[in-house]
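Following this message is one structure expressed as structure tokens.
One protein chain omitted, others in place.
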Amino acid sequence: MSEHVEQASEHAAEHPGYGTFIKVWVALVVLTGCLVGMSLVSQTYAVWGLLTLTPLKAGLVFYFFMHLRYEGPLFKVVVLVTLGTLLIFFALLFSDVAFR
Amino acid sequence: MSGHLHRDDFGSRLGMWLFLVTEMVLFGGLFIAYSYMRYRYPGEFHHGGSELNVTLGVINTVVLLTSSLTVVLAIVAVQRAEKRRAMTFLGTTLVLGLTFLVIKSFEWGAKFHHGLYPNSPHLATLPPGEQVFFGLYFTMTGLHGLHVVAGLSVLGVMLWWVATDRIRQDRYIHLENGGLYWHLVDVIWIFLLPLFYLAA
Amino acid sequence: MDWMNQAALSAQKSDAVFFYVFGLSVVFLVFITTLMIYFVVRYSKKRHPKAEQIEGHVGLEILWTTIPLVMFLSIFYYGWTNYEYMRLAPRDAMAVKVTARQWSWSFEYPNGKQSKVLFAPIGRPMKMEVRSVDMVHGFFVPAFRLKIDAVPSRTNTTWFQATKVGSFDIECTVICGVDHSLMLSKVIVVPEDEFKAWYFGGEDAPEPGKALRAAEAHPDLGSLPPGLAVLTAKGCLTCHSVDGKPKVGPTLHALYGREQEVLVAGNTRTVTVDDAFLRRTITNPADQVVRGYPPAMPRIPLTDQELDDVVRYIKTLN
Partner (left out) sequence: MSTQASTAQPSYLVDTGTRKGLMAWLTTTDHKRIGLLYLYAMLTFFFVAVGIGFVMRLVQLTTFQHLITARTYNALFTVHGVIMIFLFVVPGIPAVFGNFFLPILIGAKDVSFPRLNLLSWYVFMAGAIFAVLSLFTGGGAPDTGWTFYAPFSLKTGTNVSLAVFAAFVLGFSSMLTGINFITTIHRLRAPGMKWFRMPLMCWALYSTAWIQLLATPIVAITLVLVILERFFGIGIFDPAKGGDPLLYQHLFWIYSHPAVYIMILPAMGVITEIIPTFAKRPIFGYKAIAFSSMSIAGVGSLVWAHHMFTSGLSSLSVMLFSLLTMIVAVPSAIKVFNWVSTLYKGSIDFQPPLLFALTFIFLFCIGGLTGVMQGALAINVHIHDTYFIVGHFHYVMFGGTGMALFAGLLYWFPKMWGRMYSRKAIYASWFPMFIGFNMLYFGMMILGMMGMPRRYYVHLPQFHFMHVVATVGSWFLVLGLLMFFGTLIYAMFKGEKAEDNPWGGVTLEWTIPSPPPQENFEEIPTITQGPYHFVQQEGKS
């Protein structure tokens, strides 16, 4: 194959063990707890929680559970392009909705 | 023909990720619809959200997170050639996935019982924004539910393949791809929880 | 033929941009096509047996990125500024509520007067508040170069200031069902006094622009069977179809000779549709109303000749 990048990314050498993933899981459960806690405080907090903690949780799942951490740059680019596109769709849509 | 091609695990994973891209955009479309409607009807969405059962939603989140963990642990087990463990982990995932569906069905059942379902006479009496809220609620959780069912079927096959050694230490790309799908289903639920139950 | 007839300020604004873009486009197209043909002839295998291996030229690439970009941006800017003008109604505009429904238009003026065609005084800004009660429709006046969609549950606005007296088509531009293509109306632009006479006149003030509407007539009526021409000219076909399609009134298709239940003074009676029945029901519609239809048909004065034509035509529809 021609690209060095892709060549190098043929699965990074070491595989992570059980421990890493269990730690991540604990973090995810704790974050869920925080989210619930924030939503109990007030609506504003709940929305802030939605905007900050949820992407963080999703990021953890992507990065560790879905092995993005251990992959080469290509997959990261693929995910970022997708999320970027969705974000631009949102922005352009709201240029209509929010300014009517 | 395909027999002549060399095995390309990276290519398979790339294909899977590209498929996940389409899934992300698919739900992305629904998230766009949600935010559009929520912007139009903030009050109604708040009221609608308060009618959902937060406890069940949170329990389900933990259930799904744990099932995600067990899938990823199953992969570690396969990598270490610990077949029994791998099967236990996958089995746990299947049980947790089913639990999720059961809880979900109770939740939906309760809503139906209260006359809150699309086209119901009771729903028609609610303000328009709330009708939209429940429309979105049933669509999004329903579609997610379908993905859970699909994911469970895939993982069921994986369990079978681990048992019959089609998936083993030197060849576990299918399990990895199945796992990727399951995690994505999990990620989508991570977003659905606050959107409907917590921060609506 | 009144196409490209600029009958409002908005038309002038739109056409100005159109001719600008059209000019640029023609120049571009002619340039590219000439170049293509010239190269093909000049560098044909016979005249030019050995090709020069040119890979590209950065300077040229930059040049033909920038020039179109500047050109397109100028088009954008010109289009946008003129659009803003076409979109924002002046404060003193008269606001008319336009309601679209399957498949007709209705107009309501500030003082509550209503009409099926839009009356507009010349030289006076008129603001259209367009809404729909069912599907998405499109409010389109070609002579004004004006279009705005009628979307249910919201109000879209546009405005115009007519510069010519006359009668102009209103068409629906968004597919809205079977009779989408019959969802037509007119803008009747009349002198200010004529409009005022109607607008401030009582219930029975004559509609403005009568002369205009008679004159425009239906140019191709001559080619139709005489009966159908009468039905078309008198507007009967708005409510009665000739092909069996259900409309406001009963269809004329296969009507002759049929048994029909009618209400006469509140009592149901069955009659056979014959010459006498048709003549009576056309001249005195309120006398006997076909069961299941609203008593909505107005009395339309017809000459004996016209009446004969219509009845004869209805017979041919069996």
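Just so it is clear, A, B and C label the chains in written order, and each chain counts residues from 1 on its own.
The criterion applied here is as follows: a contact is a pair of C-beta atoms (placed from the backbone, for glycine too) under 8 Å apart; a residue touches a chain by one contact, two chains touch by 3 or more.
Source: prediction; values computed, not measured.
Within the entire complex, contacts from the absent chain reach the displayed chains A, B, C.
Of the candidate positions C:V151, C:V165, C:A233 or C:L263, contact with the hidden chain is made by C:V151. Interface note for the absent chain: among B:M37, B:M87, B:L152 or B:A199, the touching residue is B:M37. Only one of C:V17, C:V165 or C:C239 touches the chain withheld from this view, namely C:V17. Against the chain not shown here, chain B presents residues 1-2, 4-5, 8, 10-11, 14-15, 18-19, 21-30, 32-33, 36-37, 40-41, 44, 118-119, 124, 127-132, 134-136, 138-139, 143. Not every partner is drawn; the one left out touches chain A at residues 1-3, 6, 74, 81-82, 85, 88-89, 92-93, 95-100.
Considering the complete assembly, chain C touches the hidden chain via residues 1-4, 10-11, 13-14, 16-18, 21-22, 25, 28-29, 32-33, 35-36, 39-40, 43-45, 48-57, 60-61, 64-65, 68-69, 72-73, 75-76, 78-80, 82-84, 86-87, 134-136, 138, 140, 142-143, 145-149, 151-154, 156, 169, 171-182, 184, 218-220, 224, 243, 245.
The criterion applied here is as follows: only the chains that are shown with their structure count from here on.
With centres defined as mean CA coordinates, chain C is found 51 Å away from chain B. Centres computed as Cα averages put chain A at a distance of 15 Å from chain B. Multi-chain contact residues of chain A, defined as those touching 2 or more other chains: none present.
Residue positions of chain B touching 2 or more other chains: there are none. Every residue of chain A that touches chain B in the complex is listed here, in rising order: 6, 9-11, 15-18, 21-22, 24-25, 28-29, 32, 35-36, 38-39, 43, 46-47, 49-50, 53-54, 57-58, 61-62, 64-67, 71, 74-75, 78-79, 82-83, 85-86, 89-90, 93-94, 97-98. Only residues 9-10, 13-14, 17-18, 21, 24-25, 28, 31-32, 35-36, 39-40, 46, 54, 58, 61-62, 65-66, 68-69, 71-73, 76, 79, 176, 179-180, 183-184, 186-187, 190-191, 193-195, 198-199 of chain B touch chain A when the two sit together in their complex.
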